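One chain of protein is taken out of this complex; the other chains stay put.
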Amino acid sequence: MSQRQWTLGNIAQSVGLELRGDPSRAVRGVATLAAAEPDQIAFLANPHYRRALPGCRAAAVILAPEHAPGCTVDALLSDNPYAAFARVAALFEARTPAPCGMHPSAVVDSSATVSARASIGPLCCIGARTRIADGVVLGAGCIVGDDCHIGIGCVLAPRVTLVTRVRLGQRVHIHSGAVLGADGFGIAMDDGRWRKVPQLGGVCIGDDCEIGANTTIDRGAIEDTELAEDVRLDNQIQIGHNVRVGAHTAMAGCVAVAGSTRIGRYCLIGGAAGLVGHIEIVDRVTISAMSLVTHSILEPGEYSSGTPLQASRLWRRNAARFKHLDALVRRWAQSGDDPDTE
Amino acid sequence: MSQRQWTLGNIAQSVGLELRGDPSRAVRGVATLAAAEPDQIAFLANPHYRRALPGCRAAAVILAPEHAPGCTVDALLSDNPYAAFARVAALFEARTPAPCGMHPSAVVDSSATVSARASIGPLCCIGARTRIADGVVLGAGCIVGDDCHIGIGCVLAPRVTLVTRVRLGQRVHIHSGAVLGADGFGIAMDDGRWRKVPQLGGVCIGDDCEIGANTTIDRGAIEDTELAEDVRLDNQIQIGHNVRVGAHTAMAGCVAVAGSTRIGRYCLIGGAAGLVGHIEIVDRVTISAMSLVTHSILEPGEYSSGTPLQASRLWRRNAARFKHLDALVRRWAQSGDDPDTE
Partner (left out) sequence: MSQRQWTLGNIAQSVGLELRGDPSRAVRGVATLAAAEPDQIAFLANPHYRRALPGCRAAAVILAPEHAPGCTVDALLSDNPYAAFARVAALFEARTPAPCGMHPSAVVDSSATVSARASIGPLCCIGARTRIADGVVLGAGCIVGDDCHIGIGCVLAPRVTLVTRVRLGQRVHIHSGAVLGADGFGIAMDDGRWRKVPQLGGVCIGDDCEIGANTTIDRGAIEDTELAEDVRLDNQIQIGHNVRVGAHTAMAGCVAVAGSTRIGRYCLIGGAAGLVGHIEIVDRVTISAMSLVTHSILEPGEYSSGTPLQASRLWRRNAARFKHLDALVRRWAQSGDDPDTE
């Protein structure tokens, strides 16, 4: 952990929080409300965990002013406690700076251009005409194919693959197992057999994007697949060819977006949601977990599909009725009660 | 791009299309309807994009005869414009032929047999008794385990893993991060603990299959997991042990097929659809995106499950009613209106 000695006072000052308590109290790290020791800072962001506040032994709790009355220890007040916690936790994050230079086991094409201020880990492979800027960190076993460009300050965790024609902006963070720039899934039925459609485009990732472990982002068929700046993708997401994602949009794990769909800015896509291809989602749309989006969404708001979880014995009965819902409504209409069955 | 000088005339002749326009017009590549410059060829396959036809500046547009009247530039006519586009785009695809031979950083078991006309990339690893045929390309970082066979002309993108006992036919194309031949998920509850069931089979992939990035195909428990020829799998698909997939079937991203299920020929499985284990799907079945298949399908046709997307505030009300649908129907039946509630 950090060598610097932190107190509540210099933490409050460093992060810009209002401290209600003893500024001289020493702090050595962060912890959960339930587990925090008297020299650790906890936080309350999700009200679900408010019940842990009374017994909390932390040095201080980062929380919203409206929760301060329930806090029996010192408090660090913020209107956005989760973001404030992020800043505080960063003070205690142990980061070994990656050494500049190239590990001797790395294999680099002679036409590649790698900054002397980049860190290329063991067993990496860098392809033809690829350029890697200052401050880039490639973890062990990363493969960066031909004609890629990695911007200043990007961090690739171990074993990331950029297949070909992938351009990263600055400070992009990609996690292990992610594959960017594989062929899009383009196939045309031709006389009883599939014919592969060449995938001539690339992938373009904006500044400050984060891309999760084992996520895949395919290369475009003709134009590029694009993420604008500050897009945040969790693990195991699939982004099809020619998709465009607007700035500041975030997707939880296992989302699948089919080809050529366009997603706006500040959208929130819940886990394992699916979006079919060739549709458009405007800005500030929220999709709930495991929903399927089959049409364009032209109004901001929150959208859902699916049915609620039930005990299977009850669910089976209801699901069986669903299979006949239209017939049921028609029968009811014919029975004379309903003048208006659309 | 290709060094050859292409004109509309020799493209039409090369691909077998009817040209309505100037055969001497020079062409340097392909582009979308909206972005094509006067020396690029565009195409219209999905009628959704027909609106872009009037303003198109392309050298020519590949389209079906019925759309030709709306085309204000030269036209290349085809009854199957998408397949025709695939052929035309292939003319302009830049491919650097992989050099024959083995990169010195590759690690190859002494009992493996690798053709001198194969290309083995940097940091590959090839296991015992594995055979690799002519014209095979292994991208950087591929791992091919013991007792595998890779047929003529197969292409493995960087960082593909064939774990063990995987046999590929000819011209199979596998994308980065795919894992073929991992243990199937066989566990038996035995006296309060799970016991692993040995997975003794392999994986057998037919000619001309394509397998997407981060897709997984498990080894069979006893017999092989099998894909017939020309099966096309997108990214992040999971194929359980002992599954058999018929020729020319295609699956979009994130499909999950549980163990021992058999899928017919010419099926189309939509994105993120799920198929439970031990069922049979006949030929020419189409499953829509995110549908769950829990029983065998014995008639060709298109199948779906799920509910439509709605604004969440409306969806919640309808979903709450779903939980009581059976009770509702029973009450309605008892109210005397309906003589036939199955």
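Chains here go by letter, A and B, matching the order in which they are written, and residues are numbered from 1 within each.
In this section, a contact is a pair of C-beta atoms (placed from the backbone, for glycine too) under 8 Å apart; a residue touches a chain by one contact, two chains touch by 3 or more.
Quantities reported herein were computed from a predicted structural model and do not represent experimental measurements.
For the chain left out of this panel, the touching residue among A:A52, A:A140 or A:M189 is A:A140.
Across B:I62, B:C154, B:V179 or B:L268, the residue that sits in touch with the chain not pictured is B:V179. The chain that is not drawn here is touched, among residues B:G121, B:G169, B:G202 or B:G240, by B:G240. Taking the complete complex into account, residues 105, 107, 123, 125, 127-128, 141, 143, 145-146, 159, 161, 163, 177, 179, 182-183, 185-190, 192-198, 200, 214, 216, 218, 222-223, 236, 238, 240, 254, 256, 258, 272, 274, 276, 278, 286, 288, 290-295, 297, 301-308, 310, 314, 317-318, 320-322, 324-325, 328, 331-332, 335-337 of chain B touch the chain not shown. Considering the complete assembly, chain A touches the hidden chain via residues 29-32, 35, 45-46, 48, 80, 82-83, 85-87, 89-90, 92-93, 96, 103, 105, 121-123, 139-141, 157-159, 173, 175-177, 208, 210, 212-214, 230, 232, 234-236, 248, 250, 252-254, 271-272, 289-290, 306-313, 315-316, 319-320, 322-326, 328-329, 332, 337-338, 340-342.
Note that in this section only the chains that are shown with their structure count from here on.
A straight line joining the Cα centres of chain A and chain B is 25 Å long.
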